[in-house]
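If you scroll down you'll find the structure; I have some questions about it.
Apart from one protein chain that is not included, each protein chain of the complex appears where it belongs.
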Amino acid sequence: MTTVLIAVTVLAILALIFGAILGFAAVRFKVEGNPIVDQINDLLPQTQCGQCSYPGCKPYAEAIANGEKINKCPPGGEGTIQSLADLLGVEPEPLDAEHGAEKALPTVAVIREAECIGCTKCIQACPVDAIIGAAKQMHTVVATECTGCDLCVEPCPVDCIDMVPLTPTTNTWYWQAPTPGVELIATDRQPNTHDTSSNDHKGQAA
Amino acid sequence: MALMTLSSPHAHGNNSTQKVMLTVTLATLPGLAVMTALFGFGTLINVVLAALFAIATEALILRIRQRPVMFFLKDNSALLTGVLIGLALPPLAPWWITLVATAFAIIFAKQLYGGMGNNPFNPAMIGYALVLISFPLQMTTNWALSSQMGASVAGLGDALSVIFAGGSADAFSGATPLDTYKHLISNKTATEVLTDTTFNGWLNGGWEWVNLAFLAGGLVLLWRRIITWHIPVAMLAGLSLCSLILGWDADMYTPASLHLLSGATMLGAFFIATDPVSAATTPLGKLIYGAGIGILLYIIRTWGSYPDAVAFAVLLMNFAAPFIDAYTQPRTYGHAKANRGLKKPEAK
Partner (left out) sequence: MTHQIQLHSFDGGIHPAENKQQSTRTPIRPAPLPALLTLPLGQHIGAPAVPCVAVGERVLKGQLVAHADGFVSVPLHAPTSGTVVAIEDRPVPHDSGLTALCLIIEPDGQEQWIEHQSLLDELGVTSLEDIAASDLVERIRGCGIAGMGGAGFPTAVKLAVKRDDNGNSPINTLIINGAECEPYITADDMLMRERADEVIHGIRVLLHILGAQRCLVGIEDNKPEAIAALNNACQSLDQSSQISIVAIPTKYPSGGEKQLIQILTGEEVPSGGIPANLGIVCQNVGTASAIYRAVYHGEPLISRITTVTGDAVSDPGNWDVMLGTPASHLLQLSGYQPQPLPRVIMGGPMMGFTLPDDSLPLVKTSNCLLAPSVTEMPVNEAAMACIRCGMCTLACPAQLLPQQLYWFSKAEEFDKAEQHNLFDCIECGACSYVCPSQIPLVQYYRHAKGAIREERAAHQKSEQARERFERRLARQEREAAEKEAKRKARAEAAALAAANKKAAAAAENSASATPAASGGSSSSPVAAALTSPALEKLQKQLTAAQTAISKTKEKLSAAQQALSAGDEDQQTKVAALESALVKAQTRMKDLAKDIAAEKKALKAQPAAATDTAAGPDKGDPNSPERLQRKWETAQARLDAAIKRLEEAKAQGLDTVAALETGIVKQQQRVDEAKAAWQAVTGAPVATNTDSTEPSSQSSAEADAVRKKIRAAQDRLNKAQERLAMAREQQLDTVDALTLGVNKQQDKLNALTQQLAELEQTASQTTTTSGTD
C-alpha cells in the first residue's frame, strides 16, 4: 500500500514539476510566428480572382484558417494545394472543379485597343489596378501587373479583352526534369513509353 | 534537318555501375582464395551458393514488383551482396542459413526499400545479423579450423556433406581466434594464450593471411578509385586507437594486432563499410562514419557477447549516416564557410 502511495506521490510531483517547466517554457520561449492566415495568404497566388468564391485571396486565407477546404484555388492549382497541405498538415485534395480548372499556362489580359469604347468598367473590375485609362479614352493593360484573373473579361460591354497565354521565351524557358525511364514501375508507365531500353527522348523538352 | 536534342554534357566517361560492382566482386577473390586454401572448400561453396541465391531472389522479387528483370540484374549488385554474405558466414554453415540470410538481405533490406540505391542499411550485413541472432549455435561454432591450427582441413566432400547433408562439422570446426583469445585471457597470460593451438605460437592461425588478402583487394579498389581512403583508414585507425588506449595490456585484452588481422576486420573495412549506398558521403562525414565503425567494432568485440562485430558496427553507423551527412557538408567554392545542419538558407 505504501509503495503504491509513494509511486503515486512521486508521479504526481514529477507531473507538477514537468508541467511547471512546460508552462514556463511555453511562456518564456513563445514563438512569435506569422499568424497562420498570413502564412496561408503567402502561399496563395494573389490573383484576387475570386474563383474560390471569396472576395480576394486574404478572405480565402482567413476562411482556410477557419476550416475551409484548400482545393478551391484554380490559379494556384495543384502546387498551391500541395504547399497548403504541407503547411496545414492535411491531406492534399484534387482541385475542386466547381471553381474552375487550372490553366496550363499563366495568362495575361490584352485589350484590343481599336475596339475599346472607354467605358472604365474593366478598370473598376481589376483587383490590382493593372488597367489604365479614363472615361471615353482607350484603356490598356499593364502586362507586368496583370495577374490573369479574368475579372475584367466579363464586364467588358464590347468583349474586347482577350486572355493571352504567356508562352515561355528563351529567357524563361528551362529544361524539364529527365523522365524517370526505367525507374517507373510497370503499372505507372504510360502506354507509349513501354520500351525501357530506349530512352532517347528523355532529355527532350516537354 | 531536325536533330536530336539532349542536355549537356554529351560526353561521358566509360564508367558504369556494372563495372563498379563487378570490380568490387573481383577484388574479393584474393581473400576468397586464401580462405579456401586455409579453411577448405566451405567458404567457396558458401559464396557460390549465396551468389546464386541472391541473383535468383533478386530476379523473383523484380518480377513480382513488375520491374524489368534483366535491366536490374545486370547491375551486378545482387551478385556482390551474395558474395559478401558468403564470405561473412562461417565456412561450414548449413545451406539453409545461407538461403535465409541472402533472401532476407535481398527482399527485406534492399528491394522493399525500393531496390538498389535506396536501401538505408547494408543488405549483406542485415542478412548476416539476422542469421547471427536467429541461429547463434550454427553461426558461432561452424567456423572451420585452418591447416595452420594443426587441424585437418575439410575436403570438398566433407564440406558438401556438412553444408548440404547436415553432416557433423565437429572434426573441422572450432571457435575463431578472437573468440578464443577473449575467453582464454580471463585466466591466462598473453604468452600462455598464444601457445593454444588456435594461435599456434604465432599470431592467429591463418586469419592474418585472410585479412592481408582482403587488404590487398581493398588496395586494388583504392587504386581503381572505386572507394576512397576515408572510410577504411578512419575505421582501422579508430579500431587501433581504441585497442592501443583501452586495451594496451595484452594480458587483459585482445591486442591491436589481433584486432586488425583477425576476424572480418579487413573485409569490413574495405568491402562492407565502404558500401556507398548506406555510408556517409561527404569527405568529413566518411571519416566520422569510418571512425565510428572502428570504435563500435572494438567496443562490441571487447565487451559484447558476439565473437565479431563488423555487422553490428556497420548497421549502427548506417543509422547515423544521413545525420552525419547533414552536418558535414563541405565548404562550397566562393562561400566563407560551410552550410551545415538542416537550417534553411537565409533569404537573399
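Residue numbering begins at 1 within each chain, and the chains themselves are lettered A and B in the order written.
The rule is simple: a contact is a pair of C-beta atoms (placed from the backbone, for glycine too) under 8 Å apart; a residue touches a chain by one contact, two chains touch by 3 or more.
Predicted model, so just to flag it, every value in this text is computed and none were measured.
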{"item": "Among the chains presented, those that the missing one touches", "value": "A, B"}
{"item": "Full-complex contact with the absent chain, from B:Thr28, B:Thr282 or B:Asn318", "value": "B:Thr282"}
{"item": "Residue among B:Arg63, B:His183 or B:Arg331 that touches the chain left out of view", "value": "B:Arg331"}
{"item": "Missing-partner contacts on chain B, residue numbers", "value": "1-13, 15-17, 19-20, 71, 75, 77, 115-118, 225-226, 228, 276-277, 279, 281-283, 325, 329-336, 339, 343-345, 348"}
{"item": "For chain A, the residues touching the chain missing from this view", "value": "41, 44-48, 56-58, 127-130, 145, 147, 168-170, 172-178, 181-183, 196-197, 199-200, 202-203, 205"}
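Everything that follows uses one rule, which is that only the chains that are shown with their structure count from here on.
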{"item": "Chain centre separation (chain A, chain B; CA means) in Å", "value": "49"}
